[in-house]
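The other protein chains are all here in position, but one chain of the complex has been omitted.
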Amino acid sequence: MMTSRRNPRLLWRKSLSAVMLSLTGVCAVVAVSVLFLILGYLVLHGGRSVNWDFFTKLPAPVGELGGGMANAILGSAKLLALASLIGVPIGLLGGVYLAEFGGRGAGFIVRYAADLLNGTPSIVIGIFAYALLVLPFKHFSTFSGAFALGIMMVPITLRSTEEFLRAVPLNLREGALALGASKSRAILTVVLPAAYRGILTAVLLALARVAGETAPLLFTAFSNRFWSPGWNQPTASLPVMIYTYAVSPYDDWHRQAWAAGLLLLGLVLVINVVARLVLLRGAAGRRS
Amino acid sequence: MRGAGSSLSPRSLFSRLCQGDEIARLITLLFAASVVLIALAIVYQLWVDSALSRHRFGLHFLVTSVWDPVFEQFGALPFIYGTLLTSAVALLLAVPLGIGAAIFLAELAPQRISAVCTFFIELLAAVPSVIYGLLGVFVLVPLMRQDVQPFLKNTLGFLPLFSGPAYGVGFLTAGIVLALMILPFIISVSREVLLSVPRDQREAALALGSTRWESTWRVVVPFARTGIFGSIFLALARALGETMAVTMVIGNTPQIAASLFAPGYTIAAVIANEFTEATSDLYLHALIELGLVLFLLTFILNGMARLLILLTERKGAEVRA
Partner (left out) sequence: MSAATRLLFSVPAGPLSGATGRAMSSEQPMRMNISKLNFFYGEKQVLFDISLGVTSARLTALIGPSGCGKSTLLRTLNRMHETIRNARLDGEITLDGESIFVQDVTQFRRRIGMVFQKPNPFPKSIFDNVAYGPRINGTSRPLSELVEASLRRAALWDEVKDQLHKSAYELSGGQQQRLCIARALAVEPEVLLLDEPCSALDPISTAKIEELLVQLKSSCTIVIVTHNMQQAARVSDFTAFLLNGSLIEFSPTPQLFTTPVDSRTEAYITGRFG
């Protein structure tokens, strides 16, 4: 038998196996370390610049040192708030339709449209918002930017709402109906609350996704070196500021871009982690 | 509830009862329909608002390489070239790395480590494009200019791919940044597909005397190949549409060059840069036509990706049945 013979072919096969499997481990290490590299650089270069001035001051005139990004921070907050107001109801109620009322044909079309929107590059969405809300009025506005971001929130919210509503067990619904609740009442008072964790997670993830979007804002909300009162004027936003400052020739702007990047990434990651925790806590709660 | 002998006809009673439900149904239908409306509106708008450019240049638009706003000559070729080239570089780098990592996480790593790593990789997918761009500009570009590109020139400079001056920005740098951006997608989808391969496939291979690698590479991965291709298509669709990170490191020069070190341009990048500077209607329409081309490209790729992933799920089900 082959047991006592040293088999060169077997040796080669086993060495190859060991080498290739180690390589896959290297690949995994590289992939995971990218995140930490990014965070590391942001903290290193931007950490000390995230100071009081950064949060409270307006940008200094071009070429001057100092200043902050107060207007961009507020601008991003306004954009995200309005985007949620636009995108979440559409996604939520659309998802309710798909899960509770929808027929097969209508459901397919709506889902397909949502997938289409999801796969559309954000710059194309920006073009759409521009044509709809900037061109006719001949000026940039917070509203048009929020509209573009809102559209981008719809697909995630829609699909997740549908998914989590469908996951609510049948006996819960039937329990409500048996007690005399109408279908819409049952949805509102029993089904939606049962699915709220998943839906909340989806909304948070959608928010995190659009918080970092720059391209659609470039020609809708545009930018602003000052405050932007109301909703009808162009506004500064964190992502656009990062872009503008990073490609500029001024070192002080570079410093501020790092700080803004750290803030933005921190925000996005925190929302992501919170969203996942919400989901996990929900799953654990159900299991216990 | 009124009794059967009420003065109201049964039909209006019925409609009264369903009033709440009917309203709810109509309202939610309206919102669902608005999603379809928006999608249709986007396609419509892209088509209509590129009319001037489409009528002027026709299909030549796709093969002309001149982009001259002053003389109003617009051709999409440099941007299509740049988009495809950077995406190709990105895939070449990200696919082996991504599949390798997915194999490790699905087949080799203990459950806990795999879950933790996957968590971090999914967080990586959430990093905004502009942040990648930021790191690209301040970290990668100098690195490329000072170390990587000279090294490549010294070793492989005889190839046209690695010739020419090394600015740091260019197709290669953009490709590398894109690779990092699409990596998480390839890993998470491939990992899930690999995990769904039935255990007895691997066991059958091991029982025949395969090494761990042989059973993984020759049996498990081929079993999952449709889904893995799906993940690649998805990643490609994302890469095509990436704007910010690319425009910050590609050099923004509309040219077709053989060297990876040369600066270039992509469809998304030129739209981002020149949209607000479009001085004439034709200029604007040309840019929007570029947007239409990009939309069509991603539309087709996403469709193929979804088809492939659907086929994988179906194959898994039919083998299990």
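Points to keep in mind about this one:
Letters A and B mark the chains as written, and numbering starts fresh at 1 in each.
Here is the rule we use: a contact is a pair of C-beta atoms (placed from the backbone, for glycine too) under 8 Å apart; a residue touches a chain by one contact, two chains touch by 3 or more.
All figures in this text were calculated on a predicted structure; none of them were measured in a lab.
Note on the undisplayed chain: of the listed residues B:T211, B:T243, B:T266 or B:N302, the one touching it is B:T211.
One of A:R13, A:K57, A:R225 or A:R255 touches the chain omitted from the figure, and that residue is A:R13. Mapped onto chain B, contacts with the missing chain fall at residues 110, 198, 200-211, 214, 218-219, 222-223, 225, 318-319. Residue positions on chain A in contact with the hidden chain: 1-3, 7, 9-10, 13-14, in rising order.
By definition in this document, only the chains that are shown with their structure count from here on.
Chain contact summary for the complex, chain A toward chain B: residues 13-14, 16-18, 20-21, 23-28, 30-32, 34-36, 38, 41-42, 45, 89-90, 92-94, 96-98, 100-102, 106, 109-110, 113-117, 119-125, 127-128, 130-132, 151, 154, 158, 182-185, 187, 205, 208-209, 211-215, 218-219, 222, 239, 242-243, 246-247, 254, 257-258, 261, 264-265, 268-269, 272-273, 276. Chain contact summary for the complex, chain B toward chain A: residues 17-18, 20-21, 23-25, 27-36, 38-42, 45-46, 49, 96-98, 100-101, 103-105, 108-109, 117, 119-124, 126-135, 137-139, 180, 183-184, 187, 211-214, 216-217, 237, 240-244, 248, 268, 271-272, 275-276, 288, 291, 294-295, 298-299, 302, 306.
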